[in-house]
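Only one protein chain is missing; all other protein chains are in place.
Presenting chain A:
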Amino acid sequence: MGAVTDDEVIRKRLLIDGDGAGDDRRINVLLKSFTKWCNSSGTPEEGFTQYQRMLGTLSQCEFSMGKTLMVYDMNLREMENYEKIYTNIEQSITSAHEKIAECKKEIQRAKRIRKNRQEYDALAKVIQQHPDRHETLKQLEALDKELQQLSHIKESVEAKLELRKKQFHVLLSTIQELQQTLENDEKSDNDDISQESPAENGD
């Protein structure tokens, strides 16, 4: 039963599909009809109709062949197009990679610069707390001048003091000498007087 059905199936398929599918079938049918037409012995009109029919089938086959050739050309060109797009994309990927690397370097540089700026700011803050150098220098100069003036004054005062001391010294020593002289005079006066009186008493 299975074998019979198999045979049936095979026969049916061969009947329907014995020539292959589509264009292949058309060519096979053309071949068969050509051989039949060559060997046919019918009326010339029939032969002519069959001839026309065969020409028609032939042109159909040529048409489909032309179509396939064009499709093939189109595929080739599409492939080229895709190759071009592919290389373009690869190039843009590599350039994007490079740009990313550049940007990363930029960011590192920018971070370093920012760090330096912040350090500068921090130091500047500290420095601002100290007074201005010019002012301090000016103050120093003014103080220097004052110091010089005061030392001048001190010198002159000291010189005056020395002079006065010396003058007083001269004065005092003169007074003392005078005193001495006066005392001496007094003493010699007294001596004279006491010498005179014993002399008088002695007489």
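Following the convention adopted for this analysis, a contact is a pair of C-beta atoms (placed from the backbone, for glycine too) under 8 Å apart; a residue touches a chain by one contact, two chains touch by 3 or more; residues count from 1.
Operating definition for what follows: contacts and distances are computed from a predicted model.
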| item | value |
| --- | --- |
| Hidden subunit of the complex - UniProt protein name among "NUBP iron-sulfur cluster assembly factor 2, cytosolic", "Prolyl-tRNA synthetase associated domain-containing protein 1", "26s proteasome non-atpase regulatory subunit 3" or "THO complex subunit 6 homolog isoform X2" | "THO complex subunit 6 homolog isoform X2" |
| Hidden-chain contact residue, picked from the options A:N75, A:T94 or A:Q118 | A:Q118 |
| Hidden partner chain, residues of chain A it touches | 108, 111-112, 114-115, 118-119, 121-123, 125-126 |
